[in-house]
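Omission of a single protein chain aside, the complex is shown with its protein chains in their original locations.
Take a look at chain A:
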Amino acid sequence: MKDVWQTFLDQRGALVQQLGQHIELSLLALLVAVVIAVPLAIWAQPHKRAANFLLQLTGILQTIPSLAVLGLLIPLVGIGNPPTLIALVIYALLPIFQNTYVGLDEIDPAYKEAAEAFGMSRWRKLVKVELPLAMPVIIGGIRTAMVLIIGTATLGAFIGAGGLGTMIMTGINANIPAMTFIGALAAALLALAFSAGLSVLQKLRWRQVLLVLGAVVVGFGGYGVYQAVAAPKDEIVIAGKMGSEPSILINMYKLLIQQADPSVQVTLKPNFGQTSFLYSAVQNDKIDLYPEFTGTVVTSLVKPSKAQNAAIAAGSDSYPIAKSLLNKEGLTLLTPMKYNNTYAVVVTQAFAKAHNIKTISDLARERGLIAGFDVEFNNRQDGYKGLQKLYGLSLNVKTMSPDLRYSVIHSGKIQVTDGYSTDSQIRQYNLLALQDDKKLFPIYQGAPLMKASFAAKHPALVKALNKLGGRITETQMQKMNYEVNVQKRSAASVAKAFLLKQGLLKEAK
């Protein structure tokens, strides 16, 4: 409990910011859903068959898992707010449409007959009689939609829309349950608060409801305008992939940039998403830069020629190739750091000592070992398949989830596993990443990726970031990851301590 309180105090700022994003996104989604679903339900009123069709359609839309909706939307609308907003709207349509339709349909026919007999026009009937009568039911639908939206909006964090999901996910990734708990609690409380607010609205009179809704729309619009006008002029947005390592790196970027020019405002978006989200985010100017690996660039983001691939396979530096190919896309990659964050074959230090093993070739001499590999690693040419071919490695392989393998090797049930060379667990569990003496694994060196035009416009920033070029060894990175993941220090403080120690950052006087 004390833990939760401390985490809450630490994360206060982030929580408020994420809460704001969450509310903004949810309200916008709700507004859009209302604007679509209510008129549609009104139109469908006299068209029974169309109404049934729409009910089923919105019902089907709602059964699609939300992650799948996001996945389907990304190729169409990119990442960030638009796909999240669309997904949320899709979920909110059913309850609002259904309740509006039912609310209107279930009005006592006597009222409809009276309105008709008094010679009211269709519009007047709707506005003066039918909508006010159906209002409690419609607001009930909006309430359901709101709760649904607030819950689903946590998924927005997966694709860079921010919100309370960021806190939940950071907590999961960094193994800080208190943070996950705080994020989830905040989302739940938010849902309750909105639900309560809407239930008050349900009891109000028609005119008061209109007044409140009008105020929300005006306030929201005003806030939007304020945001647009008051947005800081020179803001640099740096994002990072999931996990401690990218978070530490972007904090270093921030410190270095602000040291070069204290007037620049740098906004960090840690745990922003997976590779493809970040890559398109740079291309769409959603973010200005993020740390990327040379190996990832040449294997997933650009298409090297046959000759280039052969050169990479033969062990030549992939950085120049990555940089020149990115250039064709209008992007650039600054000078990479020293450490190579590639696949690693991992054993315990005790085992390595006992069998005198330092390299993968040493390991290939041993027989009858049990290995626990991630499914993907087990099937990759630059994974176990390549190890068998190049080193003649023969292991008794059991595939397992990546989150389990370190604790399983620690328990002694397996002797070998795969990992990344900078994983903090290597240090935490006293493990050893064996040397890839025949150079099977591609080289993954980290460097800031950004638009070439952005780099040209910010020479001071480029210079500041290039200070990291050729710095940080694998052991140093392992240690920093360990400090964040296991010792629970903040990425910012770890980054700062490292830069100070290395003399890259001067303590401000």
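Keep this in mind: contacts are C-beta pairs under 8 Å (C-beta built on N, C-alpha and C of every residue); 3 or more make two chains touch, one makes a residue touch a chain; residues count from 1.
FYI, contacts and distances are computed from a predicted model.
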Record-based protein name (UniProt) of the chain missing from this complex, from "ABC transporter ATP-binding protein", "Cytochrome c", "Aldehyde:ferredoxin oxidoreductase" or "Acyl-CoA dehydrogenase family protein": "ABC transporter ATP-binding protein"
Residue of A:121, A:381 or A:394 touching the missing chain in the full complex: A:121
Residue, one of A:129, A:477 or A:499, that touches the chain absent here: A:129
Sites on chain A contacted by the missing partner chain, in the whole complex: 108, 110-111, 113-121, 124, 128-129, 132-133, 135, 205-206
